[in-house]
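Removed from the display is one protein chain of the complex; every other protein chain stays in position.
On to chain A.
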Amino acid sequence: MKAKNIVVIGVSTGGPMTLKTLFSELPPLDAAFLVVLHITPEMDFRIAQGIAASASMPAELARDAEFMKAGHIYLAPGGYHLKVEGNHRFALYTGPRVNYVQPSVDVTMFSFTRQSAGQLIGVILTGMGRDGALGLKHMKDIGATTIAQDQKSSVIYGMPKAALETGAVDYVLPPLGIAAKLVELLGRR
């Protein structure tokens, strides 16, 4: 089923354990989850398997030209940037690094456009640097609800801090609080 609700999560250092905590708390939800983690091609499928092992929803690497489905978790593969065409279809490509990384959270978040139905939610979790800050602001500008991880629970309070500084963050929460907020916003399937 094509996803009407979409959650985009940007994360870097400290991400795998944080994603484990977050997804282990989430019941199946009526949304597609797209995770952009700064990761190498050597490790991406292992990270996806790690997410799948802790989540109630299936998790897999995003594939080029694939359509997002509700109730699924997709991980952007290492070594590619990922854009989402029409808010639903993955497009993978290689190009210059953005914010020193590939995949870049900003690239993915900037590919989204305002949608007339369904919810868009952007989340920035622990990580070094500023990747995702401007992307999250873009998502806020097109009507998304935005969430950043709090300082206390962040392994590295770089990306969430940069996102907060844009003034575009609706909620600042620890991982368990983010899980509860997502359930509140999206409802159970």
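The criterion applied here is as follows: contacts are C-beta pairs under 8 Å (C-beta built on N, C-alpha and C of every residue); 3 or more make two chains touch, one makes a residue touch a chain; residues count from 1.
Rule of thumb we're sticking to: contacts and distances are computed from a predicted model.
Asker: Any idea which of "Decaheme-associated outer membrane protein, MtrB/PioB family", "Response regulator", "Sugar ABC transporter permease" or "Amino acid-binding protein" UniProt assigns to the chain that's been left out?
Answerer: So, among "Decaheme-associated outer membrane protein, MtrB/PioB family", "Response regulator", "Sugar ABC transporter permease" or "Amino acid-binding protein", the name matching the hidden chain's UniProt entry is "Response regulator".
Asker: Of the listed residues A:Met128, A:Ile142 or A:Ala180, which contacts the missing chain in the full complex?
Answerer: Only one listed residue reaches the unshown chain, and that is A:Met128.
Asker: One chain is left out of this view; which of A:Leu61, A:Ile142 or A:Val155 touches it in the full complex?
Answerer: Of the candidates A:Leu61, A:Ile142 or A:Val155, A:Val155 is in touch with the missing chain.
Asker: Counting contacts across the full complex, list the positions on chain A that touch the omitted chain.
Answerer: Counting over the whole complex, chain A touches the hidden chain at residues 12-17, 20, 38-40, 42-43, 45-47, 49-50, 53, 78, 97, 100-102, 127-129, 155-158.
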